[in-house]
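One chain of protein is taken out of this complex; the other chains stay put.
In this document, chain identifiers A, B and C correspond to the written order of the chains, with residue numbering beginning at 1 in each.
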Amino acid sequence: MAILKKSAVWIGYLAALLALPQFFDSVLAVSIFNQMAIAIVFGLSYNMLLGQGGMLSFGHAVYFGLGGFLAVHALLMIEVETVYFSIIWIPLVGGFIGLLAALFIGTFSTHKAGTVFAMISLGIGELLAASSLIFVSFFGGEAGVSGDRTFGPPFFGIEWFQNLEIYYLAVAWVFIATVFMYLFTQTPAGKMANAVRDNPERAEFIGYSARKVRYITFCAAGLFAGVAGGLFALNYEFITEENLNAATSGRVLLSAYIGGLGYFIGPIVGAVILTLMNSLLSNYSDLWMLYLGIMFLLTVMFLPRGFAGFIMMHQLAWVRGKIKSLLVPYLLTGIPSLLFLISVVGLIELSHTDEAELYYFGLSFNSTAAMDFILIAIVALGSLLSIRRSLPQLRAAWEAANEIPESVDEESTS
Amino acid sequence: MRTSRFIRHIFLSFLLVFSSNIYAQEPVRLAFLDPLTGAFASIGNSGLKQLEFAADYFYNSKGGILGGRMIEIVPLDNKQSPTESQLQFRRAVSEGIQYIFQGNGSAVANALNDAINRHNRRNPGQEVMQVNYSAVDPILTEDNCSFWHFRWDAHANMKLNVLTDYIAADQDIESVYIIGQDYSFGQVVSDTSIELLQQKRPDIEIAGNEFHPIGQVKDFTPYVTKIVASGADAVITGNYGADMVSLARSIIDNGLDIPIYTFYAAYDGITATLGEDGKNRIRLIHNEVSNPYPTEERKEFVRAFKAANPNNDVTQPRITNALRMIVTAMEETQSTDPYDVGLALEDMRFTTLSGDEIWMRGEDHQVIQTLHISVHTDEGVEFDADNSGFGLYTEFSAPIEDSMVPVNNCRMRRPSR
Amino acid sequence: MLDVFIFATLNGLVTGLLLFMLASGLTLIFSMMGVLNFAHASFYMLGAYFAYSVSLYFGYWTGLIFAPIIVGVLGALVERYGLRRVHQHGHVAELVFTFGLAFLIEEAVQFFWGADTKNYQSPDLLDFPLFTLFGQEFPAYRGFMIGISISIFIGLYYVLTKSRIGIIIQAALTHPHTVSNLGHNVPLIFMCVFGVGSALAGVAGVIAGPVLTTFPGMAVVLGSIVFVIVVIGGLGSLAGAFIASILIGLLQSYAIASDVGMPDLLNLLGLEFDRNHPLTDLWTLTLPQIAPILPFLLLVLVLIFRPTGLMGKREQ
Partner (left out) sequence: MTVLSLNDVTKNFGETEIIRGVSLAIEKGEKHAIIGPNGAGKSTLFHLISGLYNVTSGSIRFKDQEIQNKQPYEINRLGVARSFQVTNIFARMNVFENVRCALLWSSGYKYSFWHLLGRQKELNEKTMHVLEQIGLQKKALFPAGELAYAHQRALELGIAIASGAEIIMLDEPVAGMSHSEAEGAVELIRRITEGKTLIMVEHDMNIVFDVADKISVLVYGKVIASDRPENIRANAQVQESYLGEVVTSA
């Protein structure tokens, strides 16, 4: 029964990935799905490092980028027939390079976790990003290198002309990578990574070298980051310096954190959220980065375990069948919160726009009229007051639903 | 599972919004792909306003084109990133847009060129044209030239050809110092100007040839110290953005009084930032003559633009040229198919608002036009930049023959229909 | 050659002292709270922007006084309502918080001031060459920058060694836990230190803004370098931060001033490569070209061979 339940999640995951383009098949949608697929693998690999191994990295894009660069070079080699293999193996090339880079860099960066590791990762990241602009023959300068995925031998008649074909290939790789990354968490090395994250000192007293454990996790994370880089190369057919610089490293940190560190599904949630924000929200507002920043800070402050953590918080109430008692208080706080959010965003947009008229939620506002500002501000204030009133109620309901019983013997699913 | 259904829901609603743009009289949709957020947003937004304004001014206010179709400009934000450009390109394709205006950054232009060529090869009948109004990497009309790419700016070698002519004619200049960002354009500027100067004035000494990483330099004073020590009479730089401002600022602050020859040292805040300090020191090589404007027509256009966008300037008249030439080609062929329009654009001759005749060379899809060298000043500037009172005053104009550079390595593959 | 050397030294000192103004605040904050503040350079940027806005109406000198105060108050607020809340989730959460804050401040600056460079000018009063040497001018404003930096350094030294609060902070440098056990109002001290540290960064922004250009990317350009300094100097060591600041300032300045590179090295070794060699980028590398990334190279080397930094005692 338990086995069936467990594999049901996996089958559902695969089915969801495969079914997505059935619902949305525009070029844009497929392009977003491809982005998501890449972000999921990259995010999971980052979570391996930070969530599982406790290593805060500001330079994880190095492995992603190197994998991607080598993958594009492999595409170029296929094009001139130096080598000849189907491009379905390209992510493996990326993974191999990511692993090699991690094998080398890990020898000196995994001595310590914490600040020292973070700083080394930052330094390496900056160094590589800078050298990628200097060593033009390999990295192609700021224009990057570009290849063509259609030159290899066709795979069962598929010549990879369409991004949709690449999506299905990506799904296969995402699924394989997710399975392996999940299985890794269930191995001795994976569990010891958790132990070293929690308490490196004690880990040494149960027979494990904290450094070696970190090294293994680090290499595994490098491998999967490289796989993600390889997928990137297949999807975009080019790669540039920006894919191994600090901005990319920062973004994966953001997405993993927003999704929820420490939960296996966290980075998947984060990857989906961030990709959607990046590709959809950015079309509606040029302030989307500002909103992303605010959202990130709020997540760090109020949802330290991210969105996945927020969902997991309800596990206990769910198991005990008390989730329904939370519904009404949630609505009572949620609706004014949403209203508050909408009105604050409205204020920001209204003060930012340089058009006289702003269409917002079907309404038209005049950005030069003080009245319109005041109107929205009143809505914001009103909803804020309403939140303040309903919040204690929610808190009480929450506590009632989560009262700690004498012993908690329910199995956790994580 | 619950979350994924939720996400699907959001998704659905978003995509519905996209696909519901159905108009009675279908507009001609042109995408404008440039940075609209981030560090280079001001340049991108300024360009967008110019394109939107030009479309309204010349066509939409007069009943549209092709018998009543409006021009709709679709802004796409590429955040100055090649990767993001690719995503936005797919969005354009997804919405059936077949013309993409793009100008900022040769890296982006090159990536877009590759992406468009691949797309056009794989999706016959849905081709897309790249309207390059500003990226100056020569390779785009040389080794990587493509039928689907047209350029309205003069490429770096053309500009340098004129610039070195100008410097060579100045007998006071005995040595020049070249400094630039360490990337392809910076290198092109350095290599080409050394080569051309040695041809034209072998006696000019290259006092220095320096590269610095893009956006990494905090303080340019150490570089300026070297320039001073070298005793150079002039500086040539291809820097743009904050690196341009910082460099010029450092040169001025350290009391070095020599001319600085630049490509991108005007408008979008730079003119205002340099202000009085840069007067008569900063010179720009550019197309489309600056103050005094030669025709009433152009003055009218700029005044109308300023009336609508008081905080922006017409920084890139070539955007207008590109739009007008494309529309001319559309009207000529009565088609919006990039293939037809492309054929019509080839070897088109067109008179700009300034009264110049420009020529879209069919061989490499490079516009040939007069080039000008202007100085940063507040004298004789009828149309200033950044509302600062300062602007560009044209000192030297190179006729079309002098700015032309022959085609060397373009072997264009033409699609067959 | 001598003139280049002298000016390279002066330039290096200016940069180094400026960096130290940032690094000192960062070190103080780290010593007290154990958190490396990623957003520190963002406060520096805010300093420049506030001073720019103030100077538009009241002139440079008013900006010099008020901008750091505004930044300091902002910093204190960030500590009180942001960092303190995150503190319970551990150091990683704090580091990530400041990382997000840096991101947000950059976006906010673009929101309020726009993305283009600002015409923030040094005061006319200081618009003259301090001295001229070998035909090169040394602007008075740069002298002023050195002056401010040094007086802040002296002031800081005085406060840290002579005042009561200084003694407490000093104690916190070496015995962070004991101090909190001694019954001082530690949260208040934290808030003050964070505020003062931010204000120091603000001062640096005010005086650097006119020289180094006021634009939204100015925090990023400087931010990681300051981080590097604090780590190279040894986390929590003010003296180390000072040495590292000057070291990096001079290192970069000399590297730019020098004209040597791989070609010279190869000549020395009697080797030769043609331009088509696959590693041609490497063989043509020059020192000025890589000057701005030298600090990162130094950082990685220091961390590999001496993880505690030059003067550091404590490991975190």
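Throughout what follows, contacts are C-beta pairs under 8 Å (C-beta built on N, C-alpha and C of every residue); 3 or more make two chains touch, one makes a residue touch a chain.
Computed from a prediction, not measured in an experiment: that's the story for all the values here.
Chemist: Quick check: which displayed chains does the absent chain contact?
Modeler: A
Chemist: Which residue from A:K191, A:K322 or A:H352 sits in contact with the chain not drawn here?
Modeler: Considering the complete complex, A:K191 is the one touching the chain left out.
Chemist: Check the options A:L49, A:L122, A:A143 or A:V213 and report the residue that touches the missing chain.
Modeler: Result: among the candidates, A:V213 touches the missing chain.
Chemist: Tell me which stretches of subunit A touch the chain missing from the display.
Modeler: 183-184, 186-192, 194-195, 197-199, 201-209, 212-213, 216, 220, 262, 407-412
Going forward, only the chains that are shown with their structure count from here on.
Chemist: Measuring between Cα centroids, what's the chain most distant from subunit A?
Modeler: Farthest chain from subunit A, going by C-alpha centroids: B.
Chemist: So, what's the distance in Å between the C-alpha centres of subunit B and subunit A?
Modeler: Each chain's C-alpha centroid was found; their separation is 35 Å.
Chemist: State, to the nearest whole Å, the distance from the C-alpha centre of subunit A to the C-alpha centre of subunit C.
Modeler: Averaging C-alpha atoms per chain gives centres 31 Å apart.
Chemist: For subunit A, what residues touch not just one other chain but two or more?
Modeler: 130, 134, 136, 287, 289 - these are the residues of subunit A that touch more than one other chain.
Chemist: On subunit B, where are the residues touching two or more other chains?
Modeler: Within subunit B, the residues that touch at least two other chains are 38, 41, 182, 213, 216.
Chemist: State the interface residues of subunit B toward subunit A in the complex, per the touch definition above.
Modeler: Of all residues in subunit B, those touching subunit A are 1, 3-4, 7-8, 10-12, 14-15, 18-19, 36-38, 41, 77, 81-83, 86-87, 90-91, 93-95, 105-107, 110-111, 114-115, 118, 122, 137, 182-184, 213-214, 216, 311.
Chemist: Taking the touch rule as given, give the residues of subunit A at its contact with subunit B in the complex, in rising order.
Modeler: Per the touch definition, subunit A meets subunit B at residues 12, 16, 23-24, 26-29, 31, 35, 130, 133-134, 136, 141-144, 146, 148, 150, 161-163, 236-238, 240, 242-243, 269, 272, 276, 279-280, 282-283, 286-289, 311, 354.
Chemist: Within their complex, state which residues of subunit C touch subunit B.
Modeler: Of all residues in subunit C, those touching subunit B are 3-4, 7-8, 11-12, 14-15, 110, 114-119, 121-122, 129, 134-137, 139, 141-142, 211-213, 215-218, 221-222, 225, 252-253, 256-257, 286, 288-293.
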